[in-house]
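Apart from one protein chain that is not included, each protein chain of the complex appears where it belongs.
Here is subunit A:
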Amino acid sequence: MNQTVTLSARREQLTHHMRQFGGIFLALIVLCVIFSFANHRFMSLANFTNILQQVAVIAIAAFGMTWVILLGEIDLSIGSIIAVAGMVGAQMLTFGVGFVPTLIITLASGAVLGLLNGLLTAKLLLPSFIVTVATMSVYRGLVSLPTNGAPTMIMDPAWTAIGGDSFLDVPIIIWIVAALFIINHVLLSRTTFGRRAYLTGGNREAALYSGIKVDRLKILIFMISGVMSAVSGVLLSSRLYSAQTNAGMSYELDAIAAAVLGGTSLSGGSGTMIGTLVGALIIGVLNNGMTMLSVPYFYQLIVKGLVILVAVWLDVRSKRRQA
């Protein structure tokens, strides 16, 4: 009796997961198959490493975005935070501050900017969409303060190694993505913190009545988003050997696209880190595959947009069937 009960629960969970991930995994595989037929160099270890490296900055920002969207909020300021973090790091290194303190303060700057987003949203009860549209502009302006808009070169070997060197034949950047994926995934799916995020995103009132400190949770999640963006900023500046004032411009849209492609519901309450990772990979594969096929950039934009539309439509349709 007990066994049959567990079995039916397992089956129900399985169908649930299949519905959630089946589509996007399939989409990723289909894309890979198409591109490998179109170009024989696509299907190679070197190219996949390349894709992962290219997608790292977006994927990490998208992990942060997944938390925010899961809560039913949005963070449009992450592109600007990416640029601020790069600039903070580059300036400190220029002034001769050591690698480790610079890294810590750079990540902390992301946390502070996220904290500000969270406080404005949770305490002043402003919609996060408006708050982060505003801070997107403010933070982008801050980037130019130290240099009046000029880029800052980065010479520090440790900093540039992050984006360029390998460890055990795997680029460090991929190790970082993997580590952050695991941390975020475990935090989201295995801890009470993650559960509280799901519950609050699913029904804020019910969460409040169940003793969840919704405001604190919201602030913490905007801080996570800020820190993840700062990590992206470090990676990007490391790969570019410089901090640019227009770095990370419109990356928030790719991060949102990755999360939504991965099945994170914009109304809150559902989503996974695995989904987001696959979503980011789909974007990476599309960019990479089309570039290899010499598709002009403007066509790439059109295709990317259409793929997102189709994916979201399929997702909405399967959810409606379920209901």
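As a convention for this text, contacts are C-beta pairs under 8 Å (C-beta built on N, C-alpha and C of every residue); 3 or more make two chains touch, one makes a residue touch a chain; residues count from 1.
Here is the rule we go by: contacts and distances are computed from a predicted model.
Asker: The complex lacks one chain in this depiction; which UniProt name from "Biotin-independent malonate decarboxylase subunit beta", "Sugar ABC transporter ATP-binding protein", "SusC/RagA family TonB-linked outer membrane protein" or "Hydrogenase" does that chain carry?
Answerer: Its UniProt record gives the name "Sugar ABC transporter ATP-binding protein".
Asker: Just name the one of A:Ile51, A:Leu76 or A:Leu199 that touches the chain not displayed here.
Answerer: Final answer for the missing-chain contact: A:Leu199.
Asker: For subunit A, which residues reach the chain that was dropped from this view?
Answerer: 5, 8-10, 12-13, 16, 190-193, 195-196, 198-199, 202-203, 205-213, 269-270, 322-323
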